[in-house]
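Excluded from the complex is one protein chain; the other protein chains are retained at their positions.
Letters A and B mark the chains in the order given here, with residues in each chain numbered from 1 onward.
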Amino acid sequence: MFEGIAQGFQVAFSWEAILFIFIGVFVGTIIGMIPGLGPISAIAIMIPVTYSMDPTIALVMMAGVYYGSMYGGSTSSILLNAPGVAGTVAASFDGYPMAQQGKAGKALAISAIASFVGGTVSVILLMLFAPVLASVAIIFGPPEYFALMLLGLTAIASLSEGSTIKALISAVLGFMIVTIGIDAQTGTSRFTFGSVNLLDGVDFLVIALGVCAIAEVCFLILNRKQKLSGLHNIGSLKLTKEDFKEMKGPMTRQSFIGFILGVLPGAGATISSFVAYISEKKMAKNPEEFGKGSIKGLTAPETANNAATSGAFVPLLSLGIPGSGTTAVMLGAFLVLGVQPGPLLMTENPTVFWGIIVSMYLGNVFLLILNLPLIPYFVKILKVPRPLLISLVIISSLIGVYAVSFSTFDLYLLVVFGIIGYLMRIFAFPAAPFILAFILGGMMENALRQSLTISGGSWDIFFTSPLTLSLFALTIIAIVVPAWRDRVKRRKGKDTPLGL
Amino acid sequence: MSRKLFVLMIIGLLLLTGCTMPVQTGSINAAGEWEPDRSIEVIAPSAAGGGWDTTARMLARTIDEENLSDQGFGVVNKPGGGGAVGWAYIHKRNDPHNLFISSPPIHFVKQNGQSPYGYDDFTPIANLIADYGAFAVRDDARWDTLGELFEEMKESPENITVVGNSSPGSMDHMQFIMFADAAGVDITKIRYVSDQEGGAMTGVLNGSIDVISTGVLDAAEQARAGKMKVLGITAPERLKGDEFLETLPTGREQGIDAEFIVWRGIFGPPDMTEEQLTYYEDIIKETSESEAFADIRNRYGWDERFMDSEEFKDFLDEQSVEIEALLKELGFITE
Partner (left out) sequence: MKLTVNKGLSLVLLVIAASYLFMAYNLPEYAFVPVDADLIPKLLGFALVILSICFFFSKDIDTEEQKKKRVIKKKEAGMLLGVMVLILLYITVLEVVGFVIMTAAFIIVCTRFLGYQNWIATISTAVIFSVGAYALFNYGLAIRLPAGILPF
């Protein structure tokens, strides 16, 4: 193995590799910044470029494209509240408020540093444990996934902005939206009103850009004459010692958690970023700051989603199993280059295996030194006069959706969800549970029904594996403990506004 | 001023919705050959990155690089409804400058009632390549051949679960059904689990599911590493060219009279003239025979299987009838 690692270093530190890692992360960041285009599109777009390249160099570059685009995605999430991929939604919860307070440069710097730490720690983990973790990646079967999704859904309560019942209603509505389309387990088309355009369901992008970006635009239009506060030092990247102190905790914890969740096929960046956000909020001394521009609230998801990106390479490289849409396209890139990832890759092709892993150290460093100096330029977008900025945000959202679906139908849907998002905002229904339920709901329903098909309809299947049981136990703790804490708080007279 | 602006724009809108991009028909030259008016759009009725998209892009690339046509070939994605959105678009335009790539799902989507148009609503131009399915189990599973698996399924079908990447009534499911049916298993009792998020292989490796129905290359890689065994592949005869792939047994040689070819071919709009058809058929034949495309086939592990329009159509008719009968039995098609 050490010989392999040494070979990896040799490959990754060759001039050619360094150049292409740089190109990879650069192109990835740029593509990722375009709302709508995330890692999947970035990798798919870059595949043809690699045809005539040396396979190892090409794959090292593709890995750079992957985490570069993951990083780039959070820029539009933070600056414009326009998350282009599910993994960066959580970054907007606190990143966007920070940008609104005139701390856009700081927010982007935090995002860059957190991504760097998450990425680097997880590469170390990847290097040390990739061969061992391969067996962890497959212990999750449908019942375990169901339990994991259930645990994820408990986050709804923590994402509520005061009223639990409104959060629950938002979540149920989000879950309802995801039931639209062809049902995966029976092929029945549900709630499509006979429209071919709805057979594949509503695209995540339409939801995210509609409910976040377009709804936000409505408020920008109403407040277009208001000046942003603190615009003069908006590009300042300065982080104080206190800031770093706040970031330290979440960065250490979430690097590990993000990596582990990234290893599980199907969980990936999205779930890890939400889990990171919620767990930090639960642990924080001042959870009421979350959602209002908390440093911890931005650090956590940014660390976790980048850590998860390296985690996703575990099942891909050591099992040949793509755990997500992105790694599936990545697998395609491997195959085109004549490299078959899987259990044999490490022994038969150690240069590729270790080359990719070692190159990620470099890639993460490049991301940091490439992006920190550019932040002052990125934040200039917020100095654009409001009316012009509004037009540009609208157009970018429209292009983002169109470039993925090529259908004007989806653009109309985008407007519809923009209106829904606006209405939710003015009636104080939180948007986060809506999006979370939309993301997790579909996977949860599938896992539930897959399990029941396997067991022939018997619910016992959920109570036989110790892993499922422990996840259920965590779920119960996640629900009971905060509720109990609230009660205690209220008895002490510090009444927190609760919906019921 | 804003009100005036709106009135003007609404009038503009009304004027504009009346017209769309004009449909052109091309022309016939002195030699009696059809000539296109503009560049050809090859439509992949899926998002970027999938099988249809890859085939389309490789086809267009080869044609352009080898100068097989004096017009450019460009790929356009029209994803949605498992292909239905793209098919509806081509059917409506009916423009000989639009082609599209398809594969067996065009049967399934149509027959499951998810698209008003099927293969027989378009003009099959030529088939390009073929791929095959495989059935695999975990390495320590109690079955070594398809015969043993199906024997047990005949007795107690409820003990065995099958997983695939596609939804029920589509490819991974139906290729297994086809083989099980030929072996005499009661196909209405087969427990099929669909996992479209990449968990299918995991499910079999960790033992929560028994059999995976998937593509040959996916299964072969796990088998090569000794984690799985391939019980059978859906090709009519053994694969050639790779030492390991050659060892995988077909269904036929195990006494199961079934085969399933995952073809990928090119279709044109509903009404095409003889000349237009010949024009495209020739280009695709040349592509298929070119060295550049042979190289691409090798990269992706595709099999060469060129069929001209007529042969392709007969093949599709046959496959369609077979699939329809099984879908009826499973209750996907109700009268």
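Quick note on the criterion: a residue touches a chain if its C-beta (ideal position, glycine included) is under 8 Å from a C-beta of that chain, and two chains touch if they have at least 3 such contacts.
Note that the structure is predicted; figures quoted are calculated from it, not measured.
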item: Chain not shown: contacting residue from A:Leu19, A:Leu128, A:Ile165 or A:Leu469; value: A:Ile165
item: Contact with the hidden chain (one of A:Ile5, A:Ala403 or A:Leu474); value: A:Ala403
item: Of A:Gln7, A:Gln101, A:Thr188 or A:Thr351, the residue in touch with the unshown chain; value: A:Thr188
item: In chain A, positions touching the absent partner; value: 31, 37, 41, 45, 48, 162-163, 165-166, 168-169, 172-173, 175-176, 179, 183, 185-188, 190-191, 217-218, 221-222, 224, 385-388, 390-392, 394-395, 398-399, 402-403, 408, 411-412, 415, 419, 425-428, 445, 448-449, 452-453, 455-457, 497, 499-500
item: Where the unshown chain meets chain B, residue by residue; value: 2, 5-6, 9-10, 13, 16-17, 19-21, 48, 74-77, 168, 188-190, 330-331
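In this text, only the chains that are shown with their structure count from here on.
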item: Chain centre separation in whole Å, for chain B relative to chain A (CA means); value: 31
item: Contact footprint of chain B on chain A as seen in their complex; value: 40-41, 43-45, 48, 137-143, 145, 182-187, 189, 196-197, 199-200, 265-266, 315, 319-325, 327-329, 332, 335-336, 338, 340, 342-344, 404-407, 443, 446, 450, 453-454, 456
item: Contact set on chain B toward chain A in their complex; value: 47-49, 53-54, 57, 61, 76-82, 84-85, 88, 112, 114-115, 158, 161, 167-170, 191-199, 201-203, 205-209, 217-218, 221-222, 224-227, 299-301, 332
